[in-house]
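Only one protein chain is missing from this complex, and each of the others stays in its spot.
To keep things simple, chains are lettered A, B and C as they appear, and every chain counts its residues starting from 1.
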Amino acid sequence: GDRPQGAGDGKAGEKLRIGIVAKNLGSGFFDAVHKGADEAAATLGAEIIFTGPTTPTAEGQIETLNALIAQRVDAIAISANDPDAVVPTLQRAMQRGIKVISYDSAVAKAGRAVHLAPSSDELIGQTVAQLAAELAPEGKGKIAVVSATPTSTNQNSWLAQMKQALPQYPGLEFAGVVYGDDVADKSYRETVALVKQHPDLAVIVSLSSVGIVAAAKAIEDQGLTGKVKVTGLGLPSELVGYVRKGVVPKFAIWNPIDLGYAATQVAAQLARDANPEDGTEISLGRVGAVTFDADGVGAMAKPFIYDQSNVEQFAAIF
Amino acid sequence: MIPMMQNSAARRDLALGVIVVLLLASVTAAFPQFAQPGNLAEILDDSAILILLALGQMLVILTRGIDLSIAANLALSGMLVALLNKNYPGLGVAPVLLIALVSGTLLGAINGLLVWRLKLPPIVVTLGTMSVYRGVIYLLSGGTWVNDNHMSPQFLGFIRYELLGLTLLSWLAIFAVAAFAVVMRYTVLGRNLYTAGGNPAAATYTGIDPGRMQCIAYTICGAIAGLCGYLWVARFAVAYTDIALGFELQVIAACLIGGVAIAGGIGTVAGVVLGCLFIGVIRNALPLIGISPFWQMGINGLVIVVAAVLSARRREDKRAILEAQAA
Amino acid sequence: MQRFKSLLRWESMLALVLVIEFVSFASLSPYFLDVWTLSDATFNFTERAVIALPLALLIIAGEIDISVAAIIALSSVAMGLAAAAGIQTPGLVAIGLGTGLAAGMVNGALVTLGRVPSIVATIGTMTLFRGLAYAVLGDRVLKEYPESFSVFGQGYAAGPLSIELSLLIVLAVVFGLFLHVTRWGRTIYALGANPTAAKWSGVPVDRYRFALFAVTGLCSGLAAVLLTSRLGSTRPSIAQGWELEIISMVILGGVSVWGGKGTIPGVLLAAVVLGFVNFGLGLLNVPGIVMSIIVGALLITVVAIPVIAERWWGPARRLS
């Protein structure tokens, strides 16, 4: 390219403009991210453009990114629907001087400066494996997974990490994965088929918010509440009902508000010429600090576990 | 005895029935629990919404239309009643049903009026309203979810109420099938839908306004979609912008497999129900017999293609002119 | 003459919409009128428009193909596998085009030999083709494309004129001339307006249909090359939901879903109008789902305006 450079040079004193890209709009998780981003923006004196495609596709996200690039924002933080497909577009953004980070769902290394993981894949995998072991009666029994689409990357890497962590719990037997494609009716149907196929199933793990809700509803409808426990990753506001009923005794999630807050902080600091060199600690304001490793990945913390005792309190927040 | 109507249609329904039974039998061979009454009841429960929607869609296709907005209508009406229930949990189920029906009817009537009054092509109208209705859900809900803890127990429990081993949802579908069977065959309205769809130009000569019949079809289809909005939300206990996204294609596929002619005027209630059961059996059986999830979609597609080829009308009925050769 | 006039009116209306779009976006967003911005915006529609062109011909001929997006997925997977096996760029392009062509021929065979109505056949193959992509690829991603492969989706022919856009322009000219000037184009219109009369006039109807499905498949393969090159990776979910967007484009372009009517300039204009609406609204940070309201309403309005106008001012004067 002979295209003009340095479109997004944030002159000191001018308000920073940060584009935060969601996987898709209309989900509780990203609403909470938005909240956190707004909070950080207020403290930083930055402007947030929160956007995302209608459906969670890479092509849709690229159109959104093109619009942000054209607006010459100073930084972009993205939770990618596809780690690779958005890379060329993000590279173009970087060529034009826009600082790019990914949060939540990573972009391949070539397409961003750093990735802010809410938690490391390893920690997440370990946490859900631990949840499953705690929920299985005496730590023994079959577990199965209701995933989103087969192509969803963070699902797949969490799943891989969970499988790696499973040998620590010898009582657990891994029965398989089904894909609910992040649509309610298919997730529901697949869950029903799972319990039919494995009548002795002890725990269903679902790592997607549509999946866990649909799986919980299916288990409730099948009259298996208490017998087959559902756990995984979900939002307190979406699962509070099932926690009360005992379908989902506990589950984990990181705080999406904090994630949005932190992503905005990182993006702002990069835009203000901070250099995320190996090992540099970047301050995240009220959430603490994060260090990025050689791959530019920084993890915030272990996912937080919610159960009867605290879910009501958080359901009101996100 | 009622004379055998639409012989070719009846033959086709029979063939599809045989295919469905064969399918059931072969799945049962691989997985014996499949044919147990409990499981069959669940398949019916799972197919009920599809059946209801497909019956509505059938009316539209019969009159030479198509309703791509059916799933968006469902989602919008579903969100509406979910929000209603969230904000007024004490209202009970009757107003919820009413609102769902009214909202669905209105949304369907918008399609119908655009097609009738402005004579716009149905595919354009419903492609447009599909996007618009989806967008309105987002505006209505602010993009948030309505979850099971926001829904009252009556709201959720109504459709799961069991009667003679079947859920109320299943009974609703059965009732709709029976009602449609009677209306389509024994009432002037039903027959006029076939008439107007079979030959709209000729229909005007007999005093039937095909545009009006289309409008009626869209409105009924919309009412059903609205009702299904409640059923869907109550069944899966969640409402958000994207529920039932892309479901319209499944509904249309069920109709087409069930022998409803895209060119209008041809289609039976029995065929549509069989088409839905066909899809219902396949989508319940594939995960159960442990087909790799990556292969399920391909197999689904293959089955649809094969069914379409088998049921294509390859040859027109010939007219018998020759008299038997005198010996 | 009269047919020509009324179509002209449709296109001038689209052109008017485009002008309004440009003026309003330019006044609402300071970023809109920038060569590179506009160049970026064209990526919003080029690949889809590449398919819209042959699909317009197919719809004019009275058929439809809903499987186009699934063909993209299948072609992309084929190219990805080939790239993983070390095949170089020219080979990849050939494989992408070849897969598209083969898929189009399957559709054509189902419609002409199998006598399946095209909407039924392609609803089936839509699921089948994408299902095959899933079956082959599963949860894997393919991204070992050679460096040079990226030129199709990311390269520029001259200045801000992207390779994709220039390809689209070339194709539009080819399709436009083919449809509007040649005898084959004439026959396609006849085929859509009255297939029986066309057949009974000695037109090899099935051969035309088959060829049109094959070309649509081929262009879907081409779109797969462009999209895959632009994304630099392949997943089976690629181009999900594009079929309806492409059909909207064709219909907005003034092609009659009943067959027999429509023009290539119209389709091209519609592609540009839709692409820029999406881009411009994105630039104004309108949420995607609200955009879909606007696009849906636009679709209906544009089709309705001539009808309403005719009712208001009476039918267009017939030339005599």
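Keep this in mind: a residue touches a chain if its C-beta (ideal position, glycine included) is under 8 Å from a C-beta of that chain, and two chains touch if they have at least 3 such contacts.
What we mean here is this: contacts and distances are computed from a predicted model.
One chain of the complex is hidden; its UniProt record names it "Ribose import ATP-binding protein RbsA", one of "Dihydroorotate dehydrogenase", "Ribose import ATP-binding protein RbsA", "Dihydroxyacetone kinase-like protein" or "Multisubunit sodium/proton antiporter, MrpA subunit".
Although it is not drawn here, the omitted chain touches the following shown chains in the complete assembly: B, C.
One of B:94, B:139 or B:188 touches the chain omitted from the figure, and that residue is B:188. Remark: the omitted chain is touched by one listed residue; of C:198, C:269 or C:299 this is C:198. Chain C meets the missing chain through residues 1-3, 181-187, 189-190, 193-194, 196-204, 260, 315, 317-320. Where chain B meets the missing chain, the touching residues are 2-8, 182, 185-188, 191, 194-195, 197-199, 201-208, 265-266, 317-323, 325.
Please note the rule applied: only the chains that are shown with their structure count from here on.
Rounded to a whole number, the gap between the C-alpha centres of chain B and chain C is 29 angstrom.
Rounded to a whole number, the gap between the C-alpha centres of chain A and chain C is 34 angstrom.
Residue positions of chain B touching 2 or more other chains: 134, 138, 143, 241, 246, 294.
In chain A, the residues touching two or more other chains are 24-26, 54-55, 150. The touching residues of chain B, counted against chain A in their complex, run 33, 39, 42, 46, 134, 138, 141, 143-145, 147-150, 160, 232, 235-238, 240-247, 283-284, 287-288, 290, 293-294. If you check the complex, the residues on chain C that touch chain B are 110, 114-117, 119-121, 123-132, 134-135, 137-139, 241, 244, 247-248, 251, 256-258, 287, 289-293, 295-300, 303-304, 307-308.
Residues 68, 114, 118-121, 123-125, 127-132, 134-136, 138-139, 143, 241, 246, 249, 252-253, 256, 261-263, 292, 294-302, 304-305, 307-309, 312-314 of chain B are the ones that touch chain C when the two sit in their complex.
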